[in-house]
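All protein chains of the complex are present and in place, except for one that has been dropped.
Right, chain A next:
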Amino acid sequence: MTNDIILETRNLTKHYGGVHALQGANFTLRKGEHVAIMGDNGAGKSTFVRQITGVEQRTRGDVIFDGKPVFFENPMDARNAGIETVFQTLALADQLDVPDNLFLGRELVKFKFGPFSILDYKAMRERTMGALEKTGVKIPNIRGTIERMSGGQRQCVAIARTATFHSKLTIMDEPTAALGVQETAQVENIIRTLKEAGEPLILISHNMRQVMDLCDRIVVFRRGRICANLDIKNNDITGEDVVAYITGAKTQPEYADAA
């Protein structure tokens, strides 16, 4: 095992009562790698992510993050460890502005005094601008409230958190599902910027073109199990092949027991 692996799961399993939502997932992600997770609705993609990010507690299995086994009790733990998640439902406060949202729950303070600690607005604004420039996010006015922004801009703000906090791993759960063509392009540009910066990413998406364009590898989930691990950068794999794996028409030999 080389030490350029940022995230590894071994036999990761989650049961909801009698429902086996996720079974024996063995997954690795190397530093700088962009991996897509695909699969039908209910295939276990989101369950997989929830176990990694501490939203839920796994039934069994190991998660090794940055070389150490981890047990995140809640999403904050995961975040503090360096895993930033862009949720399907945007976790943004509409009436607050961009820096407020970026720093929500981890505000920079000038003067510590319990809940009445005094906010350092200037530092938060400066770091926000830095993060936006780094990710190539274009927002006309960072002091405008989120409710005045387009869907694409909102998504960009959510993604810009990653750059602000120098996270070690970014997970995006269908970041463009609700966006128009232009806005999707904008988000995809940010993902390319992350790639250039060498930031690892797990992207959950249903958009075949997007995944083919942006990712190095596709991991396909079916009925709670991983059924394929496709190196799309180095092998000649078409969209049809991927669809075949998703629907169950094909299964890779090493995952034969998942069929």
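Following the convention adopted for this analysis, a residue touches a chain if its C-beta (ideal position, glycine included) is under 8 Å from a C-beta of that chain, and two chains touch if they have at least 3 such contacts; residues count from 1.
Keep in mind that, in the parts below, contacts and distances are computed from a predicted model.
For the chain that is left out, the UniProt protein name among "Chromosome partitioning protein ParB", "Spore coat protein JC", "HEAT repeat" or "Inositol transport system permease protein" is "Inositol transport system permease protein".
The missing chain, though absent from the display, is touched by one residue of A:Asn11, A:Ser117 or A:Thr238; that residue is A:Ser117. Taking the complete complex into account, A:Asp94 is the one of A:Asp94, A:Asp213 or A:Glu254 that touches the chain left out. Take chain A: the residues that touch the chain left off the picture are 74-76, 79, 87, 89-96, 100, 104-107, 109, 113, 115-119, 121, 125, 129, 132, 138, 140-145, 147-153, 182-183, 186.
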